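First up is the structure itself, then whatever we jot down about it.
Only one protein chain is missing; all other protein chains are in place.
Note that the chains take the letters A and B in the order they are written out, and that residue 1 is the start of every chain.
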Amino acid sequence: MYVAVKGGEKAIDNAHRFLAEERRGDPEIDEIAVDQIAAQMSLAVSRVMAEGSLYDRDLAALAIKQARGDLIEAIFLIRAYRTTLPRFGYSDPIDTASMAIDRRISATFKDLPGGQILGPTFDYTHRLMDFALAADGQPPAPAPMAETEVAPNMPRVLDLLGDEGLVERAAGTAIDDADAPVGDLTREPLEFPTSRDMRLQNLARADEGFLLALGYSTQRGYARNHAFVGEIRVGEVAVELVPEELGFAVDIGDIEVTECETVNQFKGSKTVPPQFTRGYGLAFGHSERKTIAMALVDRALRCRELDEEPVAPAQDEEFVLSHSDNIQATGFVEHIKLPHYVDFQSELELVRRMRRDAGAAEAMAAE
Amino acid sequence: MTDTPLLRIEDLTVMYGNRVGCRSVDFDLYPGEVLGIVGESGSGKTTLLNAVSGRLAPTAGTVRYATRADGPRDLFAMTEPERRFLMRTDWAFVHQNPRDGLRMAVSAGANIGERLMGVGARHYGDIRGAALDWLGKVEIAGERIDDLPRTFSGGMQQRLQIARNLVTGPRLVFMDEPTGGLDVSVQARLLDLLRELVADLGLAAVVVTHDLAVARLLSHRLMVMRDGGVVESGLTDQVLDDPQHPYTQLLVSSVLQV
Partner (left out) sequence: MSMAEDGGYNFAYLDEQTKRMIRRATLKAVAIPGYQVPFASREMPMPYGWGTGGIQVTASVIGPDDVLKVIDQGSDDTTNAVSIRNFFAKTTGVRTTEDTAAATVIQTRHRIPEAPLRAGQILVYQVPIPEPLRFLEPREIETRKMHALEEYGLMHVKLYEDISRHGEIATTYAYPVRVSGRYVMDPSPTPKFDNPKMDRMAALQLFGAGREKRIYAIPPHTEVKSLDFDDYPFDVQKWDVPCALCGATDSFLDEVVLDDRGGRMFVCSDSHFCATRRAEGHRGADPTNADAFLMEAAGR
């Protein structure tokens, strides 16, 4: 006697327990600690904070541990947690010009006020596997201190160019008013056509791989915008909030951010003298690849305001912004694992019937 | 011919910033009349066409159309839904490039049937019948009804576009260089077809072209444009055989007499 399979609940419970076992792995091996992840895998933590849209290193590290190292799964945990947090208000815009610099470089000038500060970068390493790391050797000798301190308040390269009028103004949109209302992507659904504030919010939490590929495509000629890195800065900035009751700003903490400003294809006409245009990237933590790609895509998506014909995928705002969120993407891509047998049954019935009818027609024609 | 013109254009001006698209154009169009608008590129004829067909809002002046239900109405005072409905039923627009006026991903039959379905036709057999009928009228073999437009030649695509436009029995047709980009012999066949259809269906039409031969063959009246303004207008034969304005004379004389 056929008995419909029951016990889905039990199966799920057991699956979860198996999962927990796999996550822990061999009990003979030390368990990874959250603080180890936070301290020694800080670039993973940066990505999870950036795409999770939540600045909390320990939480991101915990998410990475719980997700067994799957960063998108960790980002999902952070996003879901973020939904439950109470919102107190909006901070003032952070002032990256007064960043406590760890790293600051510019490709547009050999030298500039404040200097080229390389910071902790993979850039010039030779990508050779360091087997000494596997051997759990001694901690490395501390890096030597420089003779002079890093200058506080280094001026932004793009501000310097801007002073000469060589590059368009920072806002770069029709809304130049600093007090104009800013949308909130997490509170309103994105509607097309978008405004730049919503676009940048979407890009700030967008999947790094997706933006990387799109940015790359612009360089290879799919709407090339001749980008130079005006400046990349990595370091800490203060976050300030003006509580209603106080009426003045209070410093609620420091966060590490990465900011990338690109200088792009200049525009001009007979009546308007030429100026460089710009792209912008900003992310939590140390996230260079993300911010450079973001700046390239930001510039590509500004085609409408800059009167450029959209011809390439990176310029298609509906395409880019609808598919940039990896939590939405992974949810929908992976959902095809769910049972779909009712709809499949409907298709089966149709195809079987059509094949039967075609077979009958052929048989009749043969007679 | 009735007293009310089907289309009345008054003092129509379209500016692109400081640049003149077209300036202070006036004309009336009556049912069954074909008006040709000729000029070189940059003369403003396409701008004028886009404005009078509702695709481009003018900077000044009015476009008044005699609607079936409510009489003469200012086109740009209508709501967008009203205007779009008009453009799908009473009006037709034939693009220079047929790909702009067709759905390339659906069959010829569906292309012709779409407007019928858009106004509520719900009988597949009738829709298909109407499509076959129109394929015949535009001299496309009926067996091509299920083929995609990209399997058609340029001339066939253009004829399909015409069928798609005329199936709802519009009263007014706008054409933008309808024979542009086609071989001379194909052009001739298409022009004959257009002339017959316009006459048989009593259509009014506004045809923009740079080709005086097309203008002579299709239109009753002609307007010559230059730098955004109308320099001469009148009966086609008169304007072409006895041009008054120096520019028209230049235009006419520079056409190769074959």
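Observations on the structure shown:
Simple rule for what comes next: contacts are C-beta pairs under 8 Å (C-beta built on N, C-alpha and C of every residue); 3 or more make two chains touch, one makes a residue touch a chain.
Being a predicted model, the structure only gives us computed values, none of them experimental.
Only one of A:130, A:245, A:307 or A:343 touches the chain withheld from this view, namely A:343.
Contact with the chain not shown here comes from a single listed residue; of A:21, A:163 or A:318, that residue is A:318.
The chain omitted from view is touched by exactly one of A:40, A:98, A:153 or A:186, namely A:186. Among B:127, B:156 or B:208, only B:127 touches the chain that is left out of the view. Mapped onto subunit B, the footprint of the missing chain covers residues 80-81, 84-85, 88, 103, 106-107, 109-110, 113-115, 117-119, 122-125, 127-128, 145-146.
Hidden from this view is one chain, which touches subunit A at 1-2, 4-9, 11-12, 76, 79-80, 82-84, 86, 186-193, 318, 322, 327-328, 330-335, 338-343, 345-350, 354, 357.
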